[in-house]
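Note that this complex is displayed minus one protein chain, with the remaining chains in position.
== subunit A ==
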Amino acid sequence: MRVNRRVVIQFTVYAFHIKLRVDANCLTMRTLKVCAAAASAMSKKPAAQPTLHKVIMVGSGGVGKSALTLQFMYDEFVEDYEPTKADSYRKKVVLDGEEVQIDILDTAGQEDYAAIRDNYFRSGEGFLCVFSITEPESFDATQEFREQILRVKNDENIPFLLVGNKSDLGDKRRVPLDACRERAHAWQVPYVETSAKTRDNVDKVFFDLMREIRSRKSDDSRAANGNVRDKVKRRKIKCAIL
């Protein structure tokens, strides 16, 4: 008991110390932050950089996310499977005559890396949720991905495409087309079937998604400019932090 009491006393003493110092530091920290914000605002003057659309590839391992990405980026098809951790790609494309930048974050489908997904999802503006039509489990998993994205983004209308990949393997198909369409319908998202191998619909999914993102952004900017028209439509849950 004696020992415990001493420990507790010590604890209180430490706590006191900490309080004092935190108080003292708080001031300096706050001023620093303000300065930094000012500095960054000054230096990061938006250059003539084209608009950037951030796309995130999600889906179970082995469904062909990387394959789609590389096909889109470099017109190449990778035959062997090398699990991804988190890959980043960015290039300029012409979207409906306008030059934009697409930033693709290719995430890990493997469960091993599931923990780091949350962080990545936060930065995404649009999602390609990929499954393999030859693998019902990957189709099932889309449900989870969808939920995770909605949870992280807190936005039901986040640009999102359900992509059934490996359409070239029609003879091995194990996810019925109806089921896919049904799910897309339920989520109110488009459903596209692609083949990273034959490049079928590859450009389409990326461009369709970018279009969605672009339209979302213009909506948002309009909203920010005082147009409250769509605000009701978006059931954005406000952060409770004051």
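Everything that follows uses one rule, which is that a contact is a pair of C-beta atoms (placed from the backbone, for glycine too) under 8 Å apart; a residue touches a chain by one contact, two chains touch by 3 or more; residues count from 1.
The criterion applied here is as follows: contacts and distances are computed from a predicted model.
Trainee: Hey, which one's the missing chain according to UniProt: "Translation machinery-associated protein 22", "Exocyst complex component 2", "DNA primase" or "DNA-directed RNA polymerase III subunit RPC3"?
Mentor: According to UniProt, the chain not displayed is called "Exocyst complex component 2".
Trainee: Among A:85, A:122 or A:151, which one is in touch with the chain left out?
Mentor: Answer from the full complex: A:85 touches the omitted chain.
Trainee: May I ask you to list the residues on subunit A that touch the chain which is not drawn?
Mentor: These residues touch the chain not displayed: 4-5, 7-8, 11, 14, 17-18, 21, 25, 66, 70, 73-74, 76, 84-91, 101, 103, 105-106.
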